[in-house]
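I have a structure here, written as structure tokens, and I will follow up with some questions on it.
With one protein chain withheld, the remaining protein chains of the complex are depicted in position.
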Amino acid sequence: MRVVVQQEPFDFGAEAARFADGRHDMGAVVTFTGIVRDLAGGDLDAMEIEHYPGMTEKALTAIAEEAVARWSLGDALVIHRYGRMAPGERIMMVATAAPHRKDAFAAAEFLMDYLKSRAPFWKKEHGRAGAGWVAAKDEDEAALTRW
Amino acid sequence: MRVVVQQEPFDFGAEAARFADGRHDMGAVVTFTGIVRDLAGGDLDAMEIEHYPGMTEKALTAIAEEAVARWSLGDALVIHRYGRMAPGERIMMVATAAPHRKDAFAAAEFLMDYLKSRAPFWKKEHGRAGAGWVAAKDEDEAALTRW
Amino acid sequence: MDVLYFAWVRERIGLPKERVDSEAATVADLVAELSAREDRYAAAFADLSALRVALDQELVDFDAPLAGAREVAFFPPMTGG
Partner (left out) sequence: MDVLYFAWVRERIGLPKERVDSEAATVADLVAELSAREDRYAAAFADLSALRVALDQELVDFDAPLAGAREVAFFPPMTGG
């Protein structure tokens, strides 16, 4: 299990390949990557992500440990950036490895749902019309109830 | 949308990175990779995959088109190998890109569920104890009813 | 028409493809015709619930009419992914 919180970009392809490499006992690997999405009309200059150093790592580790235990994962990976990013840049990724596909998918969705509402990150959009904090969505909180 | 059926190995990291690259309008990319899983005790020498040339490409394309239409995907990718593979080798991958994570996850699971039971591939295990065709699982057929 | 066999159906019948001239009206009629030919066909087609069939590369039911079909394929349930 690996949890990484960093400002620098990460190499998604290399991380995904390294994660999937050399597994003889896991039939299924799922990855999710979050990308800075532009606003309509190309109005987004940058996405800024603030976090709570110390708590971030603790929260992500707890969420990943829970996923590994619950779905008997062979491995889990979480990488999340903070700082300023342009549209198209990768914000974060998770990866899960399990013997069967159902568990790999469920664990990856669980990681994403929890990470979104329980890890201390906050997004601020810097656009032509000014800057504003992204509001949490009710549906993101509601997504936790299914687990 | 891209559908590839080939005997040669594919470069999962490079394919995943290329798929996720340069997307400004899609916030979520999900990938699934299927890996040849060894039998208990390291008893599997090889997995052999037979397919129905012509129908395979048609079936995969139809499934991918359905996924793109149903979840308004920005893009979808399916790569599936045939022939003989050793434990640890990657058999196939799918990738989906959508504005939001729920759609990217649902579409990837849909692709996998349909591909597993509706694309003409058959797996044969070659092990120390002999060779045998892998039986389809009732749960794989049942998985289709949720879509 | 061309009749194709895959996986254990191919192994049991002993060939991947053959040319069959038949007046069978449906897939089920063709199966009955082939099964009557030789034991290896009868063995392969013994349990239709364990088989799938495609007409011109589209999955169909066993009661599908054969009229106009150029290619019929028999195989076990698929196990891709």
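Should a chain be cited, it is by its letter among A, B and C, assigned in written order, with residues numbered from 1 in that chain.
As a working rule, contacts are C-beta pairs under 8 Å (C-beta built on N, C-alpha and C of every residue); 3 or more make two chains touch, one makes a residue touch a chain.
Note that the structure is predicted; figures quoted are calculated from it, not measured.
Trainee: For the full complex, can you list every visible chain touched by the one that's not shown?
Mentor: It touches the following shown chains in the full complex: A.
Trainee: Which listed residue, A:Met1, A:Ala86 or A:Val134, touches the chain dropped from view?
Mentor: A:Val134
Trainee: Sort through B:Arg23, B:His51 or B:Arg101 and give me the one touching the missing partner chain.
Mentor: Hidden-chain contact among the options goes to B:Arg101.
Trainee: What residue numbers in subunit A mark contact with the hidden partner chain?
Mentor: Answer for subunit A: residues 34, 49-52, 54-55, 58-59, 80, 91-92, 112, 115-124, 133-136, 141 touch the chain left out.
In this text, only the chains that are shown with their structure count from here on.
Trainee: What is the chain whose Cα centre is as far as it gets from that of subunit C?
Mentor: Between subunit C and every other chain, the largest centroid distance is to A.
Trainee: Just how far, in Å, is the C-alpha centre of subunit C from the one of subunit A?
Mentor: Centre-to-centre distance between subunit A and subunit C: 48 Å.
Trainee: Could you grab the centroid distance between subunit B and subunit C? Build each centroid from C-alpha atoms only and quote it in angstrom.
Mentor: So the centre of subunit B lies 26 Å away from the centre of subunit C.
Trainee: For subunit A and subunit B, what's the span in angstrom between their mean Cα positions?
Mentor: Taking the mean C-alpha position of each chain, the two centres sit 23 Å apart.
Trainee: Can you list the residues of subunit B that touch 2 or more other chains?
Mentor: Subunit B, residues with two or more chain partners: 34, 112.
Trainee: Which residues does subunit C have that touch at least 2 chains other than itself?
Mentor: 81
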